[in-house]
Each structure stands twice: as structure tokens, then as C-alpha cells.
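The complex appears here without one of its protein chains, the remainder shown in place.
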Amino acid sequence: MLEVRDLVVRYGPVVAVDGVSLSVPKGPAGFGLVGESGSGKTTIGRAIVKLVEPESGSIELDGLDVLGARGGDLKRYRKGVQIIFQDPDSTLDPRMRVRGAITEVLRAHGAVPRAGEAARVTELLEQVGLQADHADRLPHQLSGGQRQRVSIARALAVEPELLVLDEPTSALDVTVQARVLELIARLREERSLAYLLISHNLAVVEQLCEQVAVLYLGRIVEQGAAALVLSQPAHPYSRALRAAVPELSEQLPRPATTRADPPDPASPPSGCPFHPRCPLAIDRCRQEEPQLREVAGRMAACHRAEDAVRGQSEASDQRS
Amino acid sequence: MTAVAAPAPGRAGALTFVRRNPTLTAGVVLLVLIGLVAVLAPWLAPHPEDAGTATHPFQVLRPPSHSHPFGTDLVGRDLLTRVMYGARLSLRIVIEVLLLAGLIGIPLGLVAAYAGGAVDQVIMRITDVFLAFPALLLSLAISFVLTPSVGNMTIAIAVTWWPWYTRLVRGEAASVITRPYVESAQTLGVSHTRVLFRHVLPNSMTPVIVQMSLDAGGILLTAASISFLGLGAQDPTPEWGLMVSQGAQYFSTQWWFVTFAGLAILLTAIAFNLIGDGVRELLDPRRVITR
Partner (left out) sequence: MKLEVRDLGVWFADRRVVEVDSLELDRGETLGLVGETGSGKSMTAYAIAGLAPGMGARVEGSVQLDGRELTTLSQGAWRDIRGRRIAMIFQAPISSLNPVFRTGDVFTRALQLHGASKAEARTRAAEAMRSVSLSPDLLRRYPHQLSGGQAQRIAIAQAIALRAEVLIADEPTSALDVTVQAEILEQLQKLRTEEGIATLFISHDLAVVSGLCDRVAIMRDGRIVERGPVRETLTSPQHAYTRELLAAVPRLGEAGNAHA
């Protein structure tokens, strides 16, 4: 449904997204974009909703060219694809009541006649687990979780096919987060929704996505079925990421990167961007940038992916 | 987002407000008194005709007395009346200048911030040009060219004043435009016009409001200065600055001519300044808020 090909986005001298291709199928579907700061995952999301203009590459929704869309096509696209931002505090206009925020969207697309607006607002609020009387509140009268639900309700007002979720729960308390994630899962089933979930939290992505792509310095380093990639990562960076996730145990996560500094996006390392921090790096890694290729049932961009996977399975054999 | 210590409803709330915002309250009280005088002048003034073309050759330059508490001027007009009518005029001028300067400056600043690029550059350079001129001189020149009158003076002052608001609004709007709620509205398909006027404008107004309340006093003094120099209000208009000008040469012997008009300017300017400071204190986001 959504096809991104060779997307390149530049912010001045920094290449935030360096040739990313991915495709999100028709709903119900969940595609996760995983990475840390500087990975480019947020930029990809913003490029998809046309908040930032790519330098090159293409984005297509059911064949419609998104980057060149204007006028009527653009309006149709805005109905088809919506974004939920990370920070619930600044996502809603502080001077507008909930009702106004949702009605504004309905009117922008002529979705509902004036007479039916109030009913639709109530309907949307109830769908996201809020009550009708929340409509008359101002953002500061709502909790963070409630504000996030309002932005979801607002995005649903246009009946989108694809939702870009940019760290939708990262700024929320963990108990609230759990409920918002439940909401997203439920909406996915009820509306056959597809979403691109951008997150640094592997567990959240595993919970909600079938496919995942791991990003490092603007490139996809591993991509495949979420269950596989997140449990048995092939790329050393994915492995480091997974190893670093703290778990409810008495052991601390083990850092699996070397002691090098994180990369400077303005001057990325030669060859493989991860090589300065990679425990498996060899000469070839410094000279030649690895391309995505099939390894153990998923795509990975690493010269030593097979060794990495073997190391993983050796370690898990030892543990069991 | 600025959080404000909002007063609780009811009498207890009003008292708390006064206690927490003494400057603003003092300014408002003073201005309200002056405003009442201005509004009720036709009924309060002892000799309303003296605000117009009446002259009384036999009462020229009389000192303050029972029938003329502020004395009379050089054609015998009651100065109390003229000072009261002067309040109407001064307040009107301040409001008109602020409105006019705002109507020009604010939209320009908004458009500059939203459109960016060449449009932004052009608007800001024009703004810079206007700001490069000393304001008083420029408004004097414009008044002169347009033939001196209250109306033309108002226009002249507004013309020198709008650039400040453009700059302020552009700065604030540029920051508001990057906020997620504006981006959300854009991605939700809301039209640019609506985003600009419904989201960007209201959230960019705070510094402008503060600035306007601080400017009110300055506008008053500018108008008085221009009239003092003869390039603003013309006789028989009862404008305070004009009265000071007319009375200046008589200061040593007939002190009342200048003094009351001068005091009126002083008090009103103080009232505006107190309000301006009070508004700025009120809207200062760094004020420690005890919720």
C-alpha cells in the first residue's frame, strides 16, 4: 500500500535518511521502525506525511505519487495518511477545546454535515476510550494519556488507511502507555488499520508489529519479521540494541558495543557506519559499505551477519 | 505555554488578584478614573463650549478660582473643561494608533513568518527601513506633509509604530509555527489560512499585547510632543500637548496654563506605564506559580 523507495533526506550537511526503502501492506498491518537518536526514523515518518521534503527517492500510496501530490491529490492523501506525534503536551493547540480541534478536521475535509458534527465528535471520543464530556475541555485539563487519545481521535476523524505513530507512548507513564498501546491494537483490528510505528522501544514494537526495520545513521541495517529480528537479531547493531534493553531481572543489560563514541551524523564513518562501535568489525567493514542481503530468513546489511547470528544461537544454546 | 496565576471566582478571588498584581491594579484604577472623566466630560465639564470655538475676551488668563478651578487660557476658555475634553482626545489617539499599527504590523509579521523565504526577507527589510528612522522625526515629517491635524498625526504615529509589531509577531510566530500542534493541523489537512489565523495568530499575540500596553504611554507622549511642536492638533482642539505649547511662554506668571495640562499628561502616562508593567509581570512565564 505504501511504497518508499530510496528515500534520501538531508538537513544541511547532515544526511538524516540515506537511501531507505520499505513497504507497508494494507491493513491490518504493523510495521516497526526501530532506532536510537540520529537513526533517521523520525525523519522518515515526517517525510511520509510531507512535513519535510526529501532530496531524492519516491513515496507512493496505492500508486499515487505522494511527493508530487498537489491540490485535490494532496487533500486525498491527507485523508489517507495521518501522524501521531510523541509529545502529548504540544500536540494540541492550548487555546482550543477538544471539540474544536476535532471539528476543525471534520470541516477541513467536508466529512460530515454541520448537523452531524457533534455526534461524530462523541463517536470518535468514545472510540478512543474517552467520554463525550471530554469534548468541552482544554488540553491542560486533560492528562498526558488523554491528550494522546485526543490526537488519535483527531487523526481517525479523516478515516485514514495508514497511521504514522512517532513514539506515541514514549512520553507517557508506563501504566498509561500500556492502555494506549491496547487502544492502538484494538483500533487496528476494528478498522483494518495499517501503521508505521516509530520507536526506540523494542518491546513495544514487538507487541504491535509484524515487520520491523532497524535503522542506524539513516540506513536500514536489518529488516524482516519482527518476531525473528527482535528475538534473534543478525546485525551486530540490532544485537547490541537488544542486549541493551533492561529487563526485570537482577542483572544489568550488557553493553555490546565497543567503547567508541556515538557517530557524528555530519561526518559518518567510512564503509559500514557501525564499524567503530562493532565488536565484530574487520578491515573490510571500514572499506566497504555492506548492502542489505538475505541472511537467516531476513535482510541484514553486514559482512559478518552469519557470524553474528551464529554467535547469538551459540549464546542461547549455552543459556538453555 | 504560559501558565498564569488565574484568580479564583468571587470576592476572595478579586482581593487575591489585587494583592498579587499591585502594579496592574493601580494602573487600571487610575486609567479607569481618567477614562470616566473622558467619557463623561460633556456632562461633568463646567463649560463644555470652551472645548470648541468659544472665546471669552474678558476672562483671559484668570488664575484658578471657584468658577474656573484650573484657571483660563489666553482666550478665556475654562482650562478644567479643556483638560477633561483633552482626556477624550488623548485616549482616542492612543487607541487609534494601536489599532492602526496593529492592523498593519501584525498581519505582515504573520505572513513573513509563515511564508518564509523571499517574502520574509522583503517584509523584514522594509520593516528595517522604517525602524532606521528616528520615530519622532519621521512622524513629524509625515504630519507636516499631510498638513497638521489630529487625524493626520494619528496616521503619522501609526506609520512609525507598526514595524515593532511586525518584528515581534514574526519572531513569536516563527517559533509557534514549529510547534507540533501547528504541524498536526497542517498534516490533518487544515487549510493554511485557517492554520495561520486560528492557531498561529492567537498563540503569537502575547508579546504583542505586552508591548502594546507598554507602548500606550509612549504614544501619548509622542502625540503630545507633536502637538506641542505645532504639527499635530491645531487650536481650538483641546489637546494636552497643544495646551502646554500655548502656555509655555506664560509659565512664570500664569503657571496654571501649562501645569494642569502637563499634570494630565503625566498622570495618564503613569497609568499606561503601570498597566504595561503589570501586564508584563502577569504574563511572564518565569513567574513562580504557586498552584
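All chains are identified by letter, namely A and B, in their written order; residue positions are counted from 1 within each chain.
As a working rule, a residue touches a chain if its C-beta (ideal position, glycine included) is under 8 Å from a C-beta of that chain, and two chains touch if they have at least 3 such contacts.
If you're wondering where the values come from, they're calculated on a predicted model, not measured in any experiment.
Contact with the omitted chain, checked across A:Leu7, A:Ile84 or A:Ala240, is made by A:Ala240. From the options A:Arg137, A:His200 or A:Arg286, the residue with contact to the chain not on display is A:His200. Residue A:Pro255 is the one among A:Gly116, A:Pro255 or A:Gly297 that touches the chain not shown. By the touch rule set out above, subunit A reaches the unshown chain at residues 36-37, 144, 173-178, 181, 185, 200-204, 206-208, 210, 226-227, 230-231, 240-257, 259, 261-262.
The rule we apply is simple: only the chains that are shown with their structure count from here on.
Averaged C-alpha coordinates give centres for subunit A and subunit B that are 52 Å from one another. Within the complex, the subunit B residues that touch subunit A are 1, 3, 179-191, 194, 198-199, 202-203.
Subunit A makes touch with subunit B in their complex at residues 49-51, 75, 78-79, 82-83, 85, 87, 89-96, 104-105, 108-109, 140, 151, 154-155, 157-158.
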